[in-house]
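Written below as structure tokens is the structure these notes are about.
What you see is the complex with one protein chain gone and the rest in place.
The first chain written gets the first letter, and so on, giving A, B and C; residue counts start at 1 in each chain.
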Amino acid sequence: MIETACDIEIQWGDCDPAGIVFFPNYFAWFDRATWQMFARAGLAIDGLLRDKRCDALPLTHAEADFFAPCRPGDVLHLTSRVDTIESRRIHIAHEARRGDVVVLKGRETRAWVVAAPERPSGLRGADIPADIVARLSAAPTRPR
Amino acid sequence: MIETACDIEIQWGDCDPAGIVFFPNYFAWFDRATWQMFARAGLAIDGLLRDKRCDALPLTHAEADFFAPCRPGDVLHLTSRVDTIESRRIHIAHEARRGDVVVLKGRETRAWVVAAPERPSGLRGADIPADIVARLSAAPTRPR
Amino acid sequence: MIETACDIEIQWGDCDPAGIVFFPNYFAWFDRATWQMFARAGLAIDGLLRDKRCDALPLTHAEADFFAPCRPGDVLHLTSRVDTIESRRIHIAHEARRGDVVVLKGRETRAWVVAAPERPSGLRGADIPADIVARLSAAPTRPR
Partner (left out) sequence: MIETACDIEIQWGDCDPAGIVFFPNYFAWFDRATWQMFARAGLAIDGLLRDKRCDALPLTHAEADFFAPCRPGDVLHLTSRVDTIESRRIHIAHEARRGDVVVLKGRETRAWVVAAPERPSGLRGADIPADIVARLSAAPTRPR
């Protein structure tokens, strides 16, 4: 399965009055990491949408365990990987370190969905195309 | 245990290019709901900090299951409650409905921490004071 | 010209380590207020886009003067109004009070744009339709 890594420098505006990261931001960084991983597999989200491969990759589940607070100026090394692929779901795992310390671990599940104008949600689940599965199942690459 | 509820109207800026809520925002709304619940128990966060009862209430875990996408203009009815209280941890459950449809469920765990200048993190876990436990254990109130 | 007003309760997560509102959030509240004003004029953004009246209402200018810091729990009363309408631009003015104190004033200019697939930006400016101008020029209403 593919893997990726990126560095996140904690900004002043990412933190709350206790001086530590306002936790929803960690999920935004998970999202950034997931799209970066897809892009490196040749599956940039804007291309996926433009080519009508899918119409969104909404989350069905997201979670994180937080082991240490992070503050402005901290640099997190966030590694992300595709964990498992089901017929219509992709499971992704994230782990962030600050130096040698694991500060958080996260998991997310995304659904492959296509446009369904007849439905109230406008979307319906669909099988992940075989070529997409193949790209996401490729040997790990850890650029940067 | 105490309970609370609030209405969240989804804003244009809460949504991503797929036209649905960018999921980290749901966690920000959980945070809002948790503080509102604490405030209604007489435990407004700014007061807790000013009175040195605690120095932060950082999350040790957060998760959500998403059942339906939400779009600008949708109004979510978010109900939140203290689920269980451990000696140093508070578990909170959230559920959001749009009309009759449950669109997501969430859970979070928060640690009671006080200042610990001698530690790298500046914080250390502490037992939740009995009067705080009593307030959070009060009979449910669901104003609004 | 139409006017509107809404109350914004400052959340913990809206504030930075200095304990005051992280200023980009004020602009997000301006955006919320503008869409609320449009909606009350019968011009909800999702309807405008769905009916292909326009394809976006991007800002060409935004500014704010900040007179006093705001903190978690503060309630801002934000009044907004259409100031002037040019052939392709709408100027909007915002003012926020906390009790009797004006805490900030803002201004924004939005361009009426339609899809232009032939352009790199995908968008081009267009004249604001007369019925839209009429709705935005209506006598002030200040619900809520």
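The rule is simple: contacts are C-beta pairs under 8 Å (C-beta built on N, C-alpha and C of every residue); 3 or more make two chains touch, one makes a residue touch a chain.
Remember, it's a predicted structure, so these values are computed and weren't measured experimentally.
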Among the chains presented, those that the missing one touches: A, B, C
Residue of B:Ile2, B:Cys15 or B:Ile90 in touch with the missing chain, whole complex considered: B:Cys15
Residue of C:Met1, C:Ala64, C:Ile85 or C:Ala138 in touch with the missing chain, whole complex considered: C:Ala64
Residues from chain B at the interface with the omitted partner, ascending: 12-13, 15-19, 22, 24, 72
Residue numbers in chain A that touch the chain omitted from display: 11-13, 28, 31-32, 35, 39, 44-46, 71-73
Hidden partner interface residues of chain C, rising order: 17-20, 22-25, 27-28, 31, 49, 55-56, 58-69, 121-123
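By definition in this document, only the chains that are shown with their structure count from here on.
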Euclidean distance of C-alpha centroids - chain A vs chain C, Å: 31
Approximate Å spacing (C-alpha centroids) for the pair chain A, chain B: 23
Numbers and ranges of chain B residues touching at least 2 other chains: 28, 31, 46
